[in-house]
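Rather than the whole complex, this shows some of its chains in their spots.
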């Protein structure tokens, strides 16, 4: 497959995450949007007509006039990005994978299946190999690769260097999540203006479960859970974009604050080694200011593809505590999925 | 002292906390505002002229025309409520206490002194006896009783029944605090609109320190720290009033969720037994809804004098986790101090 | 009909406006909720089960266990309050009116019909007589009385005393409207957090049309339009409750600022004369502070049943300009409708 020929389809292209896929794929050096698929209601319209564009940058010129096609496994594409809601993903993604498409999905539908890789490129690129298993076991010609939940992605990126260097024993996390994490229309303004909602459905379960699979080891047959404990408190706050998470960790090997900070600062992974186009130069950015990171200032560090960490200090109960911030719909959703596809492409899996 | 003759002065009456004192003391069945004191700039003006009233309910009629007097220990009052900032409190409160006034202070200046009671009426009413020690050791005719920091107050109210019933071993807390906690003008709107600030100066230290004194035991000479660990993450969110806190606790004695809930629900203290006028009928209110408490709905439960707890569930790292919400400038500031004074009055300490 | 026997049904009881009806009717001295009707989806459930309660005060005890019944013209009630959306109202309200129910509707469906009164009790109580015409022309045993759009209600309350005293010639209004005006879920948080939306569908047309009918004269057969010009700019702002409107007026008879202010201040109508239970003592409240009214402070003046006016000053183009604020879901919706029913009851129309 020549670089300039990777044709990509976005399934669920008119929703908030679908729009983010479209925005990030416009002008992509390797990928070219060849199809935009959505529900029947949108079929036959142009993307401009079908889509209530909710992103701050204008809709890319190149997609404005594209016809919206049905989400059926005959789209003109080499790769499919799925921005479908979970229930639809459960129904449609297997059809695409079965028909031979590599599917890079942002949906949670298959994340927890034993033969479906749940990948953050800097954390567990080797899990991508699981697709061979998946093709065999399911008899598919294509495959599904999933990315992690938005709040999980940033937590796990910050945990990875600590786990590698010192071994994680326990992780406490409390999140303050942006409304864009709930999609569009998502959270009613009456519910969140001047308010905190200390509950997001299934979010705590995802935060307590996904990192263990992602940080687990894959032996060619199955993933062995990373084997530490996570306790999560998930909250919605009146912020538009950017999830802030406060984290405490207990390590297996004791470490000094400087060692903690260095491990985070120096962390690199395969995307950086391979120079993938969407890879942040620093997947984890460490700030030294006493009151940072903040969504207002630090959301777009590394184009929204990094996890920003600050306030590293000792924890009276576990060992260390810190704050992290990440863009929930860029690295935490569409951007993470695109990076997965770039990795697969670079490794010859497409 | 006859009930109808308790004359109270508010020192620092024009600031945000001072206004809350004035609001809560208007129409008080036992106390009558006899003096409003503030800085020189305000002296000689009426309260209406001196005060940029920031509360939502109108300024009480009875104080509108009152002259603002200097904050000097010759005010016409039986009791003094201090709404001073910490630095001024450190200078002025001893003058009032030295001159014979019982001072009920919302300032942090003396909270951590060995002979100054730090009191939440339902938690450690016996610590109030410490004033005798204080008078002796300092040679004062009056005394200072302090209340706790706003976020500490609500955390400690929720911890008390658990500590009594099961013994606390470790407490993790992450706060999402309202802007009114920073006073007025306080947090600039440019800093907090659509943002989270993951840092509040000294707040984490207060949260990790104050509960241990308040829940400690007083043997007549000194307070022995409650002796468990607390780890705090303090955050500012774009909410006007009401601090939300997510909490995980490890207990010394194992307990079932039902036992936890019952301990919280059935908790009562001296203010309830004595029927103090500002006492909530339930100091801790437990909600069963999956997404509550929320500032928008639950802030004024028990007139803002209770701590509202919800989402009690198991914690994968410690034993249990829950959410709590409390009004930061009512129970967490002026209301807490007034309740302290009511207790002192009921016990004959005034 | 004895006062204590007026049984009222709320149709569309589970929506945001329906809830406000329920809240305001609980403990009403004349009316007692006898039925709560909603769509099929809710039928058979209790009100608690069917309703996602969005108001800040708790759901009234008395309705919690009430069964939700179908919105069919056999409900057990003397009077029907309609909180239906416009399309449903157009279909269902005639069925109720036809079957003999007096219907007090918050919907816009019939507001502009020639034989349907559009009533603000202090402004055009005489238009209520139009129901006789309506019954005749439509062959109904019952009737429909509508209240005005939320932003219209408060504008018209402020215009009425000026029109009576000086004659209106032209009115310019720009609104800054709260999100609760769009119901629930209504405005997505992604659309309005930190934003202004300078457009609300049909709102400008309503503002430019409804006051002319309400302030028009009814000669027993038809309403003659008040005959002045209105230009409206409608905007949505990130405020939860309370519409702010800036207004400029040109008068037919010149008046001094004092005369303007006095006309507003001294304004009273039939509800005040009759002492209707929901009537504000002052339908228009005038404030003198340079920066008021504001939603934060002045929303609940007269229990949300008044229009609050401030900053009366000369206008370089028209004659005078001022700011007004009103509660959009109390006086501007359910409360206005209830007051209409109280007036009808007091006048023997029920």
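We just call them A, B and C in the order they show up, numbering each chain from 1.
The rule we apply is simple: a residue touches a chain if its C-beta (ideal position, glycine included) is under 8 Å from a C-beta of that chain, and two chains touch if they have at least 3 such contacts.
This one's a predicted model, so the numbers in the text were calculated from it and none came from an experiment.
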Homo-oligomer size of the whole complex, from 3 visible chains: 4
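As a convention for this text, only the chains that are shown with their structure count from here on.
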Chain A and chain C: spacing of chain centres that average the CA atoms, whole Å: 47
Chain centre separation (chain B, chain C; CA means) in Å: 42
Sequence positions of chain C contacting 2 or more other chains: 193-194
Sites on chain A touched by chain B in the complex: 170-172, 174, 176, 191, 194-199, 208, 229-231, 233, 235, 237-240, 244, 246, 248, 290-296, 310-311, 315-318, 321, 323
Touching residues (chain side chain A, partner chain C) in the complex: 16, 54, 179-180, 184-194, 238-240
Contact set on chain C toward chain B in their complex: 56, 193-194, 296-297
